[in-house]
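Structure first, then comments.
The block that comes next holds chain A.
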Amino acid sequence: MTLLGDVARWFADPAHYQGSDAVQTRVLEHLEVSGLAVLVGVLLALPVGLYLGHTGRFGFIAVNVANVGRAIPSLAAIALAIPIAGTLLGAANGLGFWPTFLALIPLAIPPVLTNAYVAVRGVDGDVTEAARGMGLGEAGILRRIELPLALPLILAGIRTAAVNVVATATLGALVAFGGLGRYIVDGLALQEYDRLFAGALLVALLAIAVEVAFGTFERAAVSPGIRVQQGAL
Partner candidate 1 sequence: MEFRDVSKRYAGQLAVDQLSFKVPAGRICVLVGPSGSGKTTSLKMVNRLIEPTGGSILIDGRDVLREEPTALRRRIGYVIQQVGLFPHQTIAENVGTVPRLLGWPKERIAARTEQLLALVGLEPSRFALRYPAQLSGGERQRVGVARALAAEPPVMLMDEPFGAVDPIVRDRLQNEFLRIQRDQGTTVLFVTHDIDEAIKLGDRVAVMRGGKLVQYAPPAELLAHPVNAFVAEFVGSDRGLKRLVLLTVGGVDLDTTVARAAVSPNAPILSPASTLRDALVRMLASEAQVGIVVDRDRYLGVLTLSTIGRMIRDDT
Partner candidate 2 sequence: MTEGEPLIRWDWIASHLDEFAFRLGEHVELTVIAVGVGFVIAFALSLLILRAPRTEGPITAVTGTMYTIPSLALFALLIPYTGLTVVTAEIGLVSYTLLILVRNIVRGIRGVPADVREAAVGMGYAPREVLWRIELPLALAVIIAGVRLATISTIGLVTVTSLIGQGGFGFLILIGIQRFFTTELIAGAVLSVALAILADALLVLLQRRLTPWARAA
């Protein structure tokens, strides 16, 4: 198949590893905006999810945030971030990094918030009751009991968020951001199928690598005494 040959030659061409459009530069851009968005999303969503799960209040909101999050198409999120970034940070920042970054944060929040809520809620009431009976305070219960027991689901939520964000960061190319989406959007515009295909391969591999890396980390981080719960997202 000539296409695969073209793609192989594209990857072998040293020109694609130099300058602002170099593969390694695009990968770093992609990971940078994704990593920052996931970090901010986790910082915002995790405390809220843990608190709601611990008190058991506003469960309706916590669960529905995820559904609303799903209903927002990624392309719409990117599109809506243009006027928002422009209004907040001035017209000069209405394209490129900022709208991409701002659009990715809300995509990271729902799985983290919902999983944290569901995970803490799901901790056996007898266990927290016993802890309370032994004199642990509410903060102690959350930190020493609920958090370790809820960890597998919380990490699964962060993994879902990370994979979603890495996937959607591809669309940043539409709003003049870099990242691996650049190859796909440019390849489409220029009808250069080798570039298009190479970009798509890189994005797919990156998403799978993120999924696998998080999965490996989850297995290593979770207490062996806890059976991994199935469910939630």
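Keep in mind how these were chosen: all candidates are chains of the complex that A comes from, given by their letters.
Following the convention adopted for this analysis, contacts are C-beta pairs under 8 Å (C-beta built on N, C-alpha and C of every residue); 3 or more make two chains touch, one makes a residue touch a chain; residues count from 1.
These numbers come from a predicted model, not from an experiment.
Of the candidates listed (1 or 2), only one touches chain A in this complex, namely 2.
If you check the complex, the residues on chain A that touch candidate 2 are 3, 67, 70-80, 82-83, 86, 91, 94, 163, 166-168, 170-171, 174-175, 181, 184-185, 187-188, 193, 196-197, 199-201, 203-204, 207-208, 211.
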